[in-house]
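A single protein chain has been omitted; all remaining protein chains appear in their positions.
So that you can tell them apart, the chains are marked A and B in the order they are listed, and the count of residues begins at 1 in each.
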């Protein structure tokens, strides 16, 4: 979609570098690296610039020596086949990449784990344990009158949240966006983005975020018209908590926002569970919704594909020939630490910054990934939304965005590499 | 007849589901039948006698020997009989237990006693996180029976517990009794932060409260609760401090919570 045939600027590009997946970027393809010239944020600019080169000269390596793609895939297949328990980790992939890796993991009898599954499984527990009442970003953009950010500022991870979905020029319904009320629960957050265009500062409940259970316990007690044990929970006078509860009751469409990764890991499901208690209590008389944001590094691409193909959310083991769901014990770090895996295969096409664990024997990643140790096999791959088309699930689960091919490369996609390994594996087996 | 002993030849590298090797499931099987049962070790399928050296003949009395910390679901779903682990056990000990006794002479992994309905599990050492708690998606954790812990318990002890009793001689971790629905948890040592988070009903019996308490857990004053003397009397003789309680010492300070989610859970602090 170019403005004119001669332009090198591609417009309405969807960005795969955080969970918001903004799709209003303009990317100039003229230079050696891709340049974001409209829309976007610092993370998008850096991502397209770093990964948006052709990677000419990058080659697969086996034992540190250059190897053909075919030979490298065959070597991976051989190692996976010989492994007592392979683990497929990283998984920063687009939908197409994840689909192929799932077939590989099943054929290999492997365990599947995403970068963020340690938080993700706790977050998923909430729908398994109690369910939820939630909304999506377009609804927030047009309906939200009171937004409570629970232990997160969102913008540290997804910088354009307020720009794109809160402080809009117009909304379909009352109130006007500028009149929206913003509340932060928790201290140490970047609350500047929550200031309204006309200069109203957000309402900040400043406390140590590790003490979030106290805040949520207070809110739920007051919503239930029950007493609390303290005159000033978390050092904040009860009247302020009570006022927040009244504001939530009076709001027509309040939204309680969280990012699971911003909670203490051990509290993730309990805190979201507590938020859902509040939301359900409010929905008896008015409308209120939760909004969990996440989805960076293809977190939802991995979890959605995993759920629809196998039935289970992550993390699952295919070792016994059927999917076995045990998110508590199937984490890569635990499996490595406990000596349960001999082969970690790190696959990441979207993330070239998070280092694989030192135990990763196979690394399938962009050539820009800095490796502290040379793995036994390295296969460089292209990046979805940069080099090849693909799909990316936004962090609110509201949409899957189409990703574009903006830069030619000779590198294969992660999907192609996974399919080649699967084919080799089946040959080895046959 | 002597106990059926399953002695690990070598500790497996991967977790192994040995839930099927319990007295109920093994009833009527010959030693040869048992030896030929299969288990999954990572990607491999192995015979029971590949993994264990078998001896003895009484399958109502099963003994696991060796480093059993990778063995999962020991005694799961059994209706009667006895399972003993001479050492540490892996996760899900006694999952869905319907009767009989399990003794772990060491420590147990996560989700010990999850979904158990009857019977008794005694762990002389520690239990990891989520003892007596619900696995993801299950609406209740422990639903009956008795879980005795000689050492310490990890986080989320009795999470979503529905019925039964858990007695911990040592300490319990954070979020003890979270989302509890009913049943009794007693902890002799310290408990971690935020006991009773989202607790609906049920009873925690503690010797002291932690510093970090939820505002939704509210002090309801000092009470002498007669039912405690009956409860303490029922524990008489059990291993650990709860077996030796003075049944008349039933004055407690009573806290109720978590107020936002019905608030009918009670935290009873002994000594009032």
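Worth pointing out:
Heads up, the rule we're going with is that contacts are C-beta pairs under 8 Å (C-beta built on N, C-alpha and C of every residue); 3 or more make two chains touch, one makes a residue touch a chain.
Simple rule for what comes next: contacts and distances are computed from a predicted model.
According to its UniProt record, the chain left out of view corresponds to "Formyltransferase/hydrolase complex Fhc subunit A" among "Formyltransferase/hydrolase complex Fhc subunit A", "SDR family oxidoreductase", "ABC transporter permease subunit" or "Probable chemoreceptor glutamine deamidase CheD". The residue touching the chain not shown here, chosen from A:134, A:152, A:267 or A:409, is A:134.
Although one chain is not drawn, the whole complex shows that of A:19, A:96 or A:380 it is A:96 that touches it. When the missing chain is restored to the complex, the residue among B:119, B:136 or B:196 that touches it is B:136.
Listed here are the chain A residues that touch the chain not shown: 1, 12, 14, 23-24, 95-96, 99, 103, 106-107, 124, 127-139, 141-143, 164-165, 170-173, 252-253, 283, 286-287, 289, 303-305, 307-313, 318, 321-323, 325, 389, 391, 393-394, 397-402.
Within the complete assembly, residues 136-139 of chain B touch the chain that is not shown.
FYI, only the chains that are shown with their structure count from here on.
Averaged Cα coordinates give chain A a centre that lies 35 Å from the centre of chain B. Chain A meets chain B in the complex at residues 83-85, 109, 121, 124-125, 128-129, 211, 213-214, 216-224, 226-230, 233, 266-267, 270, 273-274, 277-278, 281, 319-320, 325, 327-329, 338-340, 342.
Those residues of chain B that touch chain A in the shared complex are 13-15, 40-45, 70, 91, 110-111, 130, 134, 136-137, 139, 155, 160, 174-175, 178-179, 193-194, 197-198, 212-219, 255, 257-261, 263.
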